[in-house]
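Here the complex is missing one protein chain, while the rest keep their positions.
Moving on, here comes subunit A:
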Amino acid sequence: MAFHIRALLGACSVAALCVPAAAETLTIATVNNGDMIRMQGLTKDFTEKTGHDVEWVTLEENVLRQRVTQDIATKGGQFDIMTIGMYETPIWGKQGWLVSLDDLPESYDADDILPAMRGGLSVDGTLYAAPFYGESSMIMYRTDLMEKAGLEMPDAPTWEFVADAARKMTDKDNEIYGICLRGKAGWGENMAFLTATSNAFGARWFDEDWKPQFDSPEWKETLTFYLDLMNEAGPPGASTNGFNENLSLFQQGKCGMWIDATVAASFVTNPDDSTVADKVGFALAPDTGLGKRGNWLWAWALGIPAGTKKEAAAKQFIEWATSKEYLELVASEEGWANVPPGTRTSLYENPEYAKVPFAKMTLDSINSADPTNPTVKPVPYIGVQFVAIPEFAGIATQVGQEFSAALAGQQSADEALAKAQALTAEEMEAAGY
């Protein structure tokens, strides 16, 4: 009898191990970008494999950022997975707000994640968010207009060449502008571009003692160069142009060059939306010969807020969505050009993906950005087009407004820089730096 009971207990315990964990419903906050929408459409594959359901909360980027910050700071527990960027991840990871992702299984092959992405999403070597797609910035240019101007775009141009080409390509009578750049105020809008560009000009946000550097000659050179170029070769009303506005201008054939996120390459080469789809070339973001290029580094990544009750299921989802298998799944359903770019080394070793026209330039751009050593002179911060401190978003948005006003002709470069210096110094002092 005792033997039978022991046998029964033994059988039960083995059976308990065999039964998969209870099916959960995960709530995931995300943005309305093409790659995320595609992921939502493929979620049934995850549900079939794991039994877990997924509920999506899709929000506008700024609303999402505010919403997830508010929820994670108050431990609201509304989301099991959050779509966050390279700016939030190191700050939140340091605060202990995110679950470490260092224990993902070996089959996930975390070493395959591009080093620049992994570095930007880690704190002291611990990964806090897994990159879903990564991007840098690069030059997209019109091959026909470049030819017409009698120039040939090198793979790694200088700012001097770009400015010269922009002026030569400009034909205002026919509404063709040599260069389209961001002018709309915002830390993720004009300041992302200008901060990355300032790195190429040898400027920096802060010195080693956290003293703001807008009064430096390098910043003056950066801003003056940008304003002169945009006034001479940029589209009218550029001070309100962000990513989407420039995208539509480029797609309508009104820009000779556009320096922006690498993810734009798939839009401008899509013949359904773009009138210039077959006339687009790519090049690295320009430099000035000082050793740094003006290209940024960004990743939309998936992180798990600390304290979620569904951590195991959430990790399973992240493992699925950022795996090599997911890339193959997208490729089989929608083709290699639609695979989320910029996250894994193996993707760029794949001969099929190498055929995508912008694949190599995207990888080269990502590899040439170094968030831990972004500037010519030493800095105490991490981040290429941002400074990974909580105060940055607020300060940079105000500075962005000053620079945008300068582009709109409401003030001079000197006035904008003086205001930027004063407000940054004040905010940093108030924050205790």
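Assume contacts are C-beta pairs under 8 Å (C-beta built on N, C-alpha and C of every residue); 3 or more make two chains touch, one makes a residue touch a chain; residues count from 1.
FYI, contacts and distances are computed from a predicted model.
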- prompt: Which protein name, taken from UniProt, belongs to the chain you can't see among "Carbohydrate ABC transporter permease", "Hydrogenase-4 component E", "Aminotransferase class V-fold PLP-dependent enzyme" or "phenylalanine--tRNA ligase"?
  reply: "Carbohydrate ABC transporter permease"
- prompt: Quick one: which of A:42, A:57 or A:425 touches the chain that's been left out?
  reply: A:57
- line: Out of A:47, A:252 or A:373, the sole contact with the unshown chain comes from A:252
Selected from A:32, A:47 or A:95 as touching the chain missing from the view: A:32
- request: Go through subunit A and note every residue touching the omitted chain.
  value: 27, 29, 31-34, 37, 40, 55-61, 63, 67, 70, 74-79, 188, 243-244, 247-248, 251-252, 254, 261, 263-264, 267, 272-273
